[in-house]
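The complex appears here without one of its protein chains, the remainder shown in place.
Chain naming follows the written order as A and B, and within any one chain the residues start at number 1.
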Amino acid sequence: METLAPKIIFWFFTALMLGSALIVVHGRNLVHSGFALLATFFSAAVFYALLGADFLAGAQVLIYVGGILILLLFGVMLTNRIFDVNLKTETFQVVPSALVSAGVFAMLTLVILKTPWRQVSLLEEGPTTAKIGNLLVTTYLLPFEVASVLLLVALLGAAMLVRRRSDL
Amino acid sequence: MQRLDTIASLKYFTPEIVVVFTMMAVLLLDLVAMKRSRGERRVLIVAPALIGLAVALYYSVTLAESPAAGLFSGMVAQDGFGSLLRIVFLVTSIFVLLFTLHSRELAGVHPGELVVLLLTVTAALMWMSNSVNLLMIYLALETVSIASYVMVGYLKSDRLSNEASLKYVLFGAVSTGTMLFGMSLLYGLTGTLDLYGIRSALANQEVVVESAPALMIVVIMVLAGIGFKMATVPFHFWCPDVYTGAPTPVTAFLSVGPKVAGFAVLVRFFYAGMARPDGEAGFAMVGAVNWQAILIGISIVTMTLGNVTALLQTNLKRLLAYSSIAHAGYIMMGAVVLSGEGIQAMVAYVVIYLFMNLGAFLVVIVVHNAVGSFDLKDYAGIWRRSPLLTILMGVFLFSLMGIPPFAGFLAKWYVFAAVIRADLGWFAVVGVLNSAVGAFYYIKILKTMFLEGDDVPEPSSPLPLHPMHAGLLLLLAVPNIIGLLLWGYLDRITEYSQKLLEIL
Partner (left out) sequence: MIPLEYYLLVSAALFSLGLFGLLTRKNAINVLMSVELIFNSGNINLVAFSRFVGGDVEGQVFALFVIAIAACEAAVALAIVMSLFRHLKSVSLEGASALKG
C-alpha cells in the first residue's frame, strides 16, 4: 500500500499534465488553453514534490502559476476581444508538424530507454530548502547576483515597452 | 589551474563590477535628469556611461596579464582568452554608444533605457564568454538575449522594429529552451554542471560508447542555443529580419557583441567540456560524438548560404546581415580545427571583424541620416557627394572581402593557415571559394556608390557628415589599413596569444 500511493499520484498527474498540454497546443479557445496551462504547471509542481524537491514545488506554484500564468492570461485578455463568444485560434500545417513532433518524441524515447543512466542513491532524504539556500550563497553566489541584474533589466525593458509616452 | 573563492575572485572581476555600477548610476541619473531638456539629458546619460566603460576597459587591460584561474567556485574563468574578449566587448559598446548620439532613427526617443540596456548587455557578454558552468552559461546567455530583445524593439512607433523584436523573442525562446533540454540531458549523463567535471566524466571509458546517442542529441540541442546566438545555419532565420527592423546602432552591436560571445561559448563548451588538451596535436575530442565533423558541416553551409543569399539583397541592412552570417561561417573555421592555432586565429578574426563590421554599419547610419533610406539604389552617386565617405566605405568593404593589404585579408589568412596546418586543406579551399563569391556583393555596393550617379538630376549637394561621425569612421578605418603592418609584430602577438590557451 505504501508504494501504491506514489504510483497512483504519478499516473494521475501524468495523464493530467499531458492531457492539459494537448489542450494548450491544440485547443480551439485561447482562454481554455490558458487555464489548461495552469493544470500543466501544477502537475509539474506535483512531480517535483514526488521527486523530493519540496522547495522547488512551492517555487513552481508561486512563480509559474502565480506569476507567469497570470501574466499570460492578462496578455490574452488585453489582446483579444474577449466579448466575442468564441475566441477561436487557428492553426496551420497540423499534419506535418504532428509527424515531426511524433518523430522527435520517438527519437527521444529510444535514446532515453537505451542509455544506461548511472544512478546513485540519494545522500539523504528530507527538506531541500536549507541545502538549496546553502548552495545559493556559496557555490552559486555569482549566478544569484547575475540573476538579480537580469530581473532588473527585464523589469525595466518590459515597463519601457509597454508605457504610453515615448518621449519620456 | 587554481580555483579562487569569492573574496579573492572579486579582484579579477572589476570590469564587470564597474559596468554594472555604471548601469545603476545611469539609471538613477536618468531619473534625476527628467526635468531637463532633451539635449542635456542625452549628455547627462551618455557621458557617465562612456566614463564607466572606459574605466572598465582600463581594468580589463591591466587584468589581462593575470594568471589563469577559476573564479567564484568554478562558475567563471579568468584567462587570456576571456580577457581579450572582454576588451572586444567593451570597445564595441563604446563605439555603439557613440553611434547612438547622432542617429536619425533614435533622435525621437529617449536614450536612457537604451544606454542602461547596452551596459547590461556588455556586462552579460563578459560573463557569457567567461562562463565554465552550464548554469552560468545559460543564465548569462539569457541575460544577453532578453536585453537584446528589448533593444531591438526600442522604436515603439516603428512597426518594423516591433515585428523584429517579436520574431527575435519567439525564435530566441525556442532556441534557449531547446538548449536547456540538451543541457539537462548532459547533466543526466555526467552528474555535474561544471564543464571540467563533464570532461572527466565523458572521458571515462565505460561511459563513452553507451552514451553516444544521448550525447549526439545533447550536442544538437546545445548547438540550437549557441547557433542561435552565432546566427549560423540552421538557426539563422531570425537574423535578416531582426537586423533590418532594429535601429541601426543596435544592429551594429548585435552583429559583433552577441555573435562573438556565442563563439566564446562554443569554444568553452566544446573545448573545455568535450575535448582535452593533447600535447602537440592541440586537442582531442572526448566522448563518442564526432562534433568536429558536425561543426565543419555547419560552418560550410553557413558561409555558403550567407554569401549566396547576400547576392540577391537590395536592402543594405539585410545584405550586411547575410554578410555577417557568412563571416560567422569563417570565424567558425577557426573554432573547429582542434588546435591552439585555430583558437588564436579565431580571436584574431574576431578583433579585425569588429572594426570592419562596425565601420560598415556606421557608414549605413551616416547615409541614412542624410538620405533616409537603406536601399542600395539610394546609394547611387555618393562618391560625388562625399568622396571621403565612399573611400572609407571602400576600406571597410575591401577588408570584409579579404583583399590585401587590408586587415580582413590578415584575418582570413590566419584562419585558413590554421585550417591547412590541421590537415583540413579542402576546408580552406571552400573558405577561399566562398570569399570569392562574397566579393561580388561588396563590389556591387561600391560600384553603386561610385558610378551610378550620372542620371541624378539635381546638383549634388555635399553629404552632411557630422564631425563626430567622421572621427569615428577614421578611427575604425585605421586598424583596417595598418593591420597588415602588424605583420612585423607577429612574435609579440603570438606570445600574447599563447596566453589565450591557458585555461583550456
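We adopt the following convention: contacts are C-beta pairs under 8 Å (C-beta built on N, C-alpha and C of every residue); 3 or more make two chains touch, one makes a residue touch a chain.
The structure presented is a predicted model; accordingly, all values stated were derived computationally and were not measured.
Which of B:F21, B:F181 or B:W413 touches the chain that is not shown?
Within the whole complex, the residue contacting the unshown chain is B:F181.
Mind listing the chain A residues that contact the chain we can't see here?
3, 6-7, 10, 14, 17-18, 21-22, 24-26, 30, 33-34, 37, 40-41, 44, 47-48, 50-53, 55-56, 59-60, 63-64, 67-68, 71-72, 74-76, 78-80, 89-94, 96-98, 100-102, 104-105, 108-109, 112-113, 117-123, 128, 131-132, 135-136, 140, 143, 147, 150-151, 153-155, 157-159, 161-162
If the hidden chain were put back, which residues of chain B would touch it?
134-135, 138-139, 142, 145-146, 149-150, 153, 156, 159-160, 162-167, 169-170, 173-174, 177-178, 180-181, 183-185, 187-188, 191-193, 240-241, 244-245
The working rule: only the chains that are shown with their structure count from here on.
Which residues of chain A touch chain B once you look at their complex with the stated criterion?
107-108, 110-112, 114-118, 120, 138-143, 146-147, 149-150, 152-154, 156-158, 160-161, 166-168
Under the touch definition given earlier, write down the residues of chain B that touch chain A in their complex.
For this pair, the touching residues of chain B are 6, 20, 23, 27, 34, 71-76, 108-110, 113, 116-117, 120, 123-124, 127, 135-136, 139-140, 142-143, 146-147, 149-150, 153, 156-157, 188-189, 191, 207, 210-211, 213-214, 217.
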